[in-house]
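Shown below is the structure under consideration.
All protein chains but one are shown in place.
Moving on, here comes chain A:
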Amino acid sequence: MNVHPETERIELRLLLEAIYLKYGYDFRNYSMAHLKRRAEYRLSLSGLASISQLQHAVLHDEKMFLIFLQDLSINVSEMFRDPPFYKALRNEILPMLGTYPSFKIWHAGCSAGQEVYSMAILLHEAGMRERGQIYATDFNRAILEQAREAAFPLAQLKDYTTKYQQAGGENSFADYYAADDERALLCSFLKERIFFSEHNLVTDGVFGEMHLIVCRNVLIYFDRELQDRVVGLFVDSLCPGGFLCLGSKESLKFSRHAEKFEVVREKEKIYRKRRDA
């Protein structure tokens, strides 16, 4: 079948509207090219012939909606992804954070917790874990369950270990987990000051008075308008002088909130909210 792209875009918009009206999840300002690809992926697996049929299936069968919700939530993540970022956190940001008697960190779009536990390890090694409180949120309930478990496939450990070392890790990465036949279970002390909870960046509100917000590889899935809204949410959730960390290919360059931040590390995408913002 050779459907005109414009017709497919109409079908896609109707699907998103249906999901929003029926289930309250708002994908209407996500990247269209991304959504289209995820819909095609579901079509290819389910034998449905068109996006309109997928819309019908999602509306009439909640199970189908939940499956498609997983498709839309890209949970690809790693521990110590982009080692230079973690190195910069360790050497430059944590010492500044350490000047506060206590501090709060928000990981928005935390997926299965890889970033959150990387942060917990950094705080541990800096002797700051007791003073910090970490809030880790995602809109995907199933992935948050996994994050709470803190268990990762053994196959990933080699990569995590290398990246931990590249990020300036001081200990042996093996000190932080116990392995069984299939999985590595992170030590439970790393979980001590972490709260996992559901939060949707599109539809939920401010998360108040954070010293550091980490939101990496989430904004790329949003269109410019939604990126602006969510960065606005971060501005309102940061204390003056608080830090914002984005993914290595994300920036505030196209954001209307850009002037509310100063650039701390250009390459590592670390920004600081101006005191007068």
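Criterion: a residue touches a chain if its C-beta (ideal position, glycine included) is under 8 Å from a C-beta of that chain, and two chains touch if they have at least 3 such contacts; residues count from 1.
Operating definition for what follows: contacts and distances are computed from a predicted model.
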Protein that the absent chain corresponds to, by UniProt name, given "DMT family transporter", "Putative anaerobic sulfite reductase, A subunit", "protein-glutamate methylesterase" or "Nitrogen regulatory protein P-II": "protein-glutamate methylesterase"
Selected from A:92, A:125, A:149 or A:250 as touching the chain missing from the view: A:250
Residue in contact with the excluded chain [from A:74, A:96, A:126 or A:264]: A:74
Touch residues of chain A, complete complex, unshown partner: 2, 5, 8-9, 31-34, 36-37, 74, 76, 217, 219-221, 223-224, 227, 247, 249-251, 253-254
